[in-house]
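Every protein chain of the complex appears in place save one, which is left out.
Naming follows writing order (A and B), and every chain is counted from residue 1.
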Amino acid sequence: MSNIRLENITKRFREVTALNDVTFTIKDGEFFVLLGPTGAGKTTTLRVIAGLEKQDSGHVYFDAELSDQIPPAERDVAFVFQQYSLYPNMSVYENLAFPLRSPLRQTPEAEIKTRIHHAAEKLRISHLLERKTGKLSGGEMQRVSIGRAIVREPRVFLMDEPLSNLDAKLRESLRVELKHIQKTQNSTTVFVTHDQIEALTMADRIAVLDEGHILQIGTPFDIYDRPATTAVAQLVGTPKINLLPTVRQNGSLVVQNSTVQINTPAGGVPEEVLLGVRPEDVKLTENGRFNGTVALIEPLGVETILHIQAGGQTLLSIVPGATTHRLNEAVRFDVSETHLHFFDAQGVRVQSG
Amino acid sequence: MATIELKQVEKKFGESYAVKPLDMTINSGEFIVLLGPSGCGKTTTLRMISGLEAVTSGNILFDGKDVTWLHPSARDIAFVFQFFALYSHLSARENIAFPLQAQGVKREEINQRVKAVAEMLKIEHVLNARPGALSGGDQQRVALARALVRQPAAFLMDEPLGALDAEFRESMRAEIKQLHLKQNATTVYVTHDQVEAMAMGDRIVVMSNAVVQQAATPSEVYHNPANLFVARFIGSPGMNLIQGTYQAGKIQLPGSNVMTVPEAWKQTLDSKLPADGKVIVGFRPEAVEVAADGEIHSTTYASDLHGGYTMLHLQLDRDVIVHARAAREMRYQLSETVRFNVQPNMVRFFHPETEAALQNGSHTT
Partner (left out) sequence: MMANQTYQAQSPVNFSTRVDKVGRRPMIASAIKGIVAIIIAFIMLIPVIWMGMTAFKSLSDAVSVPPKVFFTPTVEGFVNLFTQQRQLTDAEVAQYQERTDLNWAEQLVLQRQKTIIGQSQFAGQLLNSLIIAGASTIFSVIFAVLSAYAFSRFEIPGKDDLLFFILSQRMLPAVVVTVPIFLMYRQLGLYDTHIGMIFLYTSFNLSFAVWLLKGFIDEIPKEYEEAALVDGYTRLQAFRKVVLPQAVTGIAATTVFSLIFSWNEYAFALMLTSDRARTAPPSIPLILGTGGIEWSTIAAGSMLFLIPVVIVTFILRKHLLRGVTFGAIRKG
């Protein structure tokens, strides 16, 4: 296991800048998630770490050792792809043995066998070892792919959206398993995803990327509770954060076209501020300061999303599943002032309090 | 707006059933969601209602009138496809006007109706653009507009949000629902996404393997699933389902755990279970109450933040893991011992062979 440092990495594909001066360090034993929309540069970052892509400038260090010139085979990293990387003409066992039999490792067959059985046990694929990979289900295939990485015992695991081709139920269960395995092995893992829930649930730390830039790096709690920009705030959390344009009036912030108005936070904010409120922080109470009407009810079972029309603005609120609210009902609500987010006109978080 | 009735409608492809004989009534103005995994027969059902697919046998009635063998265009329905199915050589405006032109509606009226529907969907500014130049969300809005402008007797929608990015999907979901509230048109909506189904449907028809597993309100489907399939499929994650053995008011669970059966269920379990007492216990993640003196012992397998809350994954034994919803401040180390109870009114029981939910006649939703 080891730590990885990327220093001022820039990568261009013809006219497109995929990565723009990206710098960060992944700690030893950490589950590090690169989160961002399509085209953010997450996969390119992963490929630069693996050596499958050569950066135009900047450096990659493994344990403080400069690794720019080291070919992929010698970096001792394991790569799990979104799909396709199992060899269809080999059995599961042969697939798992393939990296160990490489000319670089030439592991003795006896040890290969032990390692494979150990990994198969951990991933619950022992019964599949003799199967051809073409006959496996999607979930089984991805388990084998992960198994092929585990048998290597590499310095670092690189995973490129390994769960995104699976159906929702399978994704949920593999997510938990993968996290469990990572925690028990304490393996340094870099995991790429566009799915915020994967990032939140699995990561020790998340790096949010957009258009080749890092927007924020932090723990899931940091990212969720203190998003650095509106883009991060909107990317993380479902339903999405309420973002409301406000103006300052007599010491308070008034949400445009609405009844909502709050005290200007200590420390001061600019003239124009975007107010961010997570749906779970919009609370319906009988003596709430603001009023509105229920415009839409989305029952999700465990909880219900209420769309509350307050003047020209609509706020989303999460309430418990068994709600008695009716459509078009007049309601009173409050926002908890301790959990508010403020962003300036450029969408950058305004530090306060 | 139409009432749609399906009477013993079935569809076979070769020798295998795509849809087994099905009875269903969709009330006028209702929003019905057909939900199930791919290949369960939901899209075939929708296509039979539309007339795009012929039934193998059975009858389809619109407002009591048999339309089984009527051509799709004669059924007065609008179909919204997953991949929008917009004509790429026509502008958004021409796309929306297309069905009206086919009906021979007068030019002024067409303009008026296109304008009205574009206003409702907030797409006035893209009317002159070709579909290729629009975002996924706007393309689907244009497709919806093309359906709405007809003022048809029923809307049939086949995974209309399936091709959209996650960031659009949530808001489009609300938009479509809001549109339905305004128009109150009978709508049949197909999806494989249980969140979508829960959020949108007046009723959900859960299908699997060509058979309707349950047809009920979202709340009923969530709290009182008819069988194991529905219990697993609805919810994220699905219901915790654990195999146990019932004896004299107690259930033996994996990991040498014992669970006390709520009083209201004892009679049911005494009479309805197979002789060996095998039973499947089901409860939702939010029914788990972590407590120092909880009767079920477990160790933490993983715990993760979901934004507003934390999900605990608790291991009873090697193969049995319970998902539990907890306050977001809760943080656990790996392999810590956690004891919990299950809220008595939220526990459900299933027959191990038939997989059907047992009924005690008194449980709440």
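Convention: contacts are C-beta pairs under 8 Å (C-beta built on N, C-alpha and C of every residue); 3 or more make two chains touch, one makes a residue touch a chain.
The model shown is predicted, which means the values in this text are computed figures rather than measured ones.
Visitor: Any idea which of A:30, A:172 or A:198 touches the chain not displayed?
Guide: Of all options in A:30, A:172 or A:198, contact with the hidden chain holds for A:172.
Visitor: With respect to the chain omitted from the figure, which of A:6, A:78, A:146 or A:305 is a touching residue?
Guide: Answering carefully, the residue with contact to the hidden chain is A:78.
Visitor: If I consider the whole complex, including the chain that's not displayed, which of A:35, A:50 or A:235 touches that chain?
Guide: Of all options in A:35, A:50 or A:235, contact with the hidden chain holds for A:50.
Visitor: Among B:79, B:155, B:229 or B:332, which one is in touch with the chain left out?
Guide: Candidates B:79, B:155, B:229 or B:332; residue touching the omitted chain: B:229.
Visitor: Identify the residues of chain A touching the omitted chain, counting contacts across the whole complex.
Guide: Considering the whole complex, chain A reaches the absent chain at 50-52, 71-75, 77-79, 81-85, 87-89, 98-99, 102-105, 124, 139, 148, 152, 158, 169-170, 172-173, 176-177.
Going forward, only the chains that are shown with their structure count from here on.
Visitor: Can you check how far apart chain A and chain B are, centre to centre, with Cα atoms defining each centre and the answer in Å?
Guide: 26
Visitor: Residue numbers of chain B touching chain A in their complex, please.
Guide: Answer in residue numbers: 37, 165-167, 170-171, 173-174, 177-178, 181, 193-195, 198-200, 218-219, 222-223, 232-238, 284-286, 301-302, 304-308, 311, 313, 321, 325, 334, 365.
Visitor: So in the complex, the part of chain A that touches chain B is made up of which residues?
Guide: Listed in rising order, the residues are 37-38, 167-169, 172-173, 175-176, 179-180, 183-184, 194-195, 197, 200-202, 220-221, 224, 234, 236-240, 278-280, 295-296, 298-302, 305, 307, 318, 321-322, 327.
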